[in-house]
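With one protein chain removed, the remaining protein chains of the complex are shown where they sit.
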Amino acid sequence: MSHAADLPLWASLIASFLVLLGASLTLVGAIGLVRLKTFYDRIHAPSLGATWGAGGILLASILLFSVLQSRLVLHEVLIAVFVTVTTPVTLMLLGRAALYRDRSENAADLPPPIRSDGETKSGDAI
Amino acid sequence: MSATILSWSLLVALVLLGLAMVIAAVRMLRGPRAQDRIVAFDALYVNAMLLLLVFGMRTGSTLYFEAALVIALLGFVATLALAKFLMRGEIIE
Partner (left out) sequence: MSRLLPYPLLAVSLLAMWLLLNGLSLGHLVLGSVIGIAASNVTAALQPPRSRIRRWHLIPRLVAIVLVDIWRSNVAVARLILFPAQHRRVSGFVIVPLELREPAALAILACILTCTPGTAWVEYDSTARKLLIHVFDLVDEAHWIDLIKNRYERLLLEILA
């Protein structure tokens, strides 16, 4: 940690807080992945780590490198934007895939199909 | 003083993120169904990316940032392809 020797105290306190916040939120998300009982509950858990979990660590990284190099270092924003755009896409697609698979197996506790014309999703040809 | 605080909290964050990766890996191995494994894989690569970012903050090098970006890109494409495979049984149609 020799590169951070001349870091002001306030910066290191804020960065530490943000990093620990992000890491613990990510850990809680992972715990939820194991603890929750059904798939549809578990799909909520990873977004914990992908939103404020990633956000805290990325904010800390921006703060740390900006203070150390005494200019604004913003390239972490790219990862933040990328993660917030891609996580919903994967989770949405997974949710749809799971619903499709469960419907084709006639699993219990599923919502009724929302198509108005009576044609169900599970009737689609593969 | 300030370097010590930061160094310790970064170390703790590394441990927390490593633990999160282990837990996600447990769900990935236990399943029970393919979609559970893919959700766990998604969480696993996001955690790996965050771990690399914390490594970068610890060493003060921006090289880890590039690695994190590559992991984010490849992990997204991989989970997308896997989810598509679940829906249709094939990726390229």
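Going by the order they are written in, the chains are A and B; count residues from 1 in each one.
By definition in this document, a residue touches a chain if its C-beta (ideal position, glycine included) is under 8 Å from a C-beta of that chain, and two chains touch if they have at least 3 such contacts.
All values derive from a computational prediction rather than experimental measurement.
Enquirer: For the chain that's been dropped from view, list the shown partners it touches.
Expert: A
Enquirer: Per the definition of touch given earlier, which of A:Ala23, A:Ile43 or A:Ala60 contacts the omitted chain?
Expert: Only one listed residue reaches the unshown chain, and that is A:Ile43.
Enquirer: Of the residues A:Ala5, A:Met92 or A:Ala107, I need the one that contacts the missing chain.
Expert: Considering all chains, including the one not shown, the answer is A:Met92.
Enquirer: If you put the missing chain back, which residues of chain A would it touch?
Expert: Looking at chain A, the ones touching the missing chain are residues 25, 28-29, 31-32, 35-36, 38, 40-41, 43-45, 47-48, 50-52, 74-75, 77-78, 84-85, 87-88, 91-92, 95-96, 99, 111, 114-117, 121.
The rule we apply is simple: only the chains that are shown with their structure count from here on.
Enquirer: Take the average of all CA coordinates in chain A, do the same for chain B, and state the distance between these two points in whole angstrom.
Expert: It comes to 10 Å between the two C-alpha centres.
Enquirer: Under the touch definition given earlier, write down the residues of chain B that touch chain A in their complex.
Expert: Touch residues, chain B against chain A: 1-10, 12-14, 16-17, 19-21, 23-24, 26-27, 33, 35-36, 38-40, 42-43, 46-47, 49-50, 53-54, 56-60, 62, 65, 68-69, 72-73, 76, 79-80, 83-84, 86-89.
Enquirer: Quick check on the complex: what are the chain A residues that touch chain B?
Expert: 1-5, 7-9, 11-13, 15-17, 19-20, 22-24, 26-27, 29-31, 33-34, 39, 42-43, 45-46, 49-50, 53-54, 57-58, 60-61, 64-65, 68, 73, 75-76, 78-79, 82-83, 86-87, 89-91, 93-94, 96-98, 100-101, 126
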